[in-house]
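Sharing a structure with you now.
Only one protein chain is missing; all other protein chains are in place.
This part shows chain A:
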Amino acid sequence: MAAPSRLPLLQFCSTRVFLLRCTQGFHGEPVVREPAYPPVIPSRTAKSKSAKKRREEDYYNQVRAASLVQDKLRLLTRLQRKKYVVYPQTFTLNADRWYQHFTKTVFLPGLPGKCSVGRQVVDKENGKVPSAAGGVDPTVLDENTFSELRSLVGNGILQENFYLKKRRPFLQKEQEHFVAPFLSNLVSSVTSSLAKYNPLLKMSSLDFNPEVSFYWMRGERTVPRGHRRGRVDPIRFQINDQPHCQIRVPEQLEEFLPLQESVSAEVPVVHFEPNRLPMFQRQYDNNIFIGSKVTDPCSYGHTQFHLVHDRFKRGRLIKGNLADQVEVRLRANAIASLFAWTGAQAMYQGFWSHEDLTRPFVSQAVVTDGQYFSFFCYQLNTLALTVQTDQDNPRKNICWGTESMRLYEQVKDGEVVGLNDDVLKLLVNFLLNKPQKM
């Protein structure tokens, strides 16, 4: 029977080996390696608030990292949910206050200094008028051109109401029958005659019946019933607008007010849910569109022309005890349409609610029902309207607007009676608006 060896093990792994092992690393410094742990971040898939936050953060980073604008827009509009559809021309009462709340817009009566009727019409002999404060270019519009414009406008009115023999239109188609062709005529003729004074108009694109749409989120609500009860959801809005015509330009217009300047007026706050307006929810494609696709060179807006529908004409409102709503509805139309247009322009340049604007976007609009014209200017200063991004955001969007003014009194015996020059001058001012460097 072999006795187990009681010799210590260390005799065999002798000191020589021990020494050998020691000598190998003896001359250098002991290698100190920091323990490399992965970063401690919350899970992606757990059912916890931190996991939800992490998923949201990952989504925002994904949108920020998207290189192409089309990819960004696709990521932001991919998910479809129920959203409130905002109609710029609406039958609801006091819609302008609600729309101002949804778009964080301040309304200032009157027009900004640049566009007001300070531009004088002088003869060629007297020389140029000194430029007004605000950097308006000193283009002189001489009497001949102005009278030419007057005759163009007068002819346009007479063409539709006097020269052409037209059938009596069917119910609620008067605007389409009489006013829409006059407006197209007016816009195209005035734009082409003013093109020699405004080189921007030569490069512009005039669209008829374009589609303008915008999708945004503002505010939050707790879901009251259903399997998602108790969860907090943002309130989504969508505008699908069809102005009568619009002018798109390749260069951006100059801002009316600097971005950081604060306006004293307040944005009206409405504490009710949008469905009390009443506004209704639907779920369909989330569209963001300025009238042309992203790759179009004319990606900035200049002026939109809106035609008031038959349902919202002055006569009908006054008959229905809503005489004060006439101006309210024009304002609501302008605010909603211009916010959608400028917002879509900004998104085409890659800005969105978490990457706010670095420069303001400016557009103009003219709302008319054939006889009464009102002029509006809009400056978009911020797209950060969600609850998360709006907390420390002092910027507000600004809308300037006029009351409605008559272009002409009536058409009598082949003559336009009472053509108002101020309205024409304002229209000319609007169309001659261009960035200073041009």
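Note that in this section contacts are C-beta pairs under 8 Å (C-beta built on N, C-alpha and C of every residue); 3 or more make two chains touch, one makes a residue touch a chain; residues count from 1.
Criterion: contacts and distances are computed from a predicted model.
Asks: Looking at UniProt, which of "Guanine nucleotide-binding protein subunit beta-5 isoform X2", "LLGL scribble cell polarity complex component 2", "Large ribosomal subunit protein uL23m" or "Phosphatidylinositol glycan anchor biosynthesis, class Q" names the chain that isn't shown?
Replies: So, among "Guanine nucleotide-binding protein subunit beta-5 isoform X2", "LLGL scribble cell polarity complex component 2", "Large ribosomal subunit protein uL23m" or "Phosphatidylinositol glycan anchor biosynthesis, class Q", the name matching the hidden chain's UniProt entry is "Large ribosomal subunit protein uL23m".
Asks: Among the options A:51, A:69, A:108 or A:322, which residue touches the chain absent from this view?
Replies: Answer from the full complex: A:322 touches the omitted chain.
Asks: Taking the full complex into account, find the residue in A:41, A:93, A:164 or A:438 that is in contact with the omitted chain.
Replies: A:93
Asks: Applying the definition given at the start, please give the residues of chain A touching the unseen chain.
Replies: Contacting residues on chain A, toward the hidden partner: 91-94, 272, 276, 278, 320-322, 324-325.
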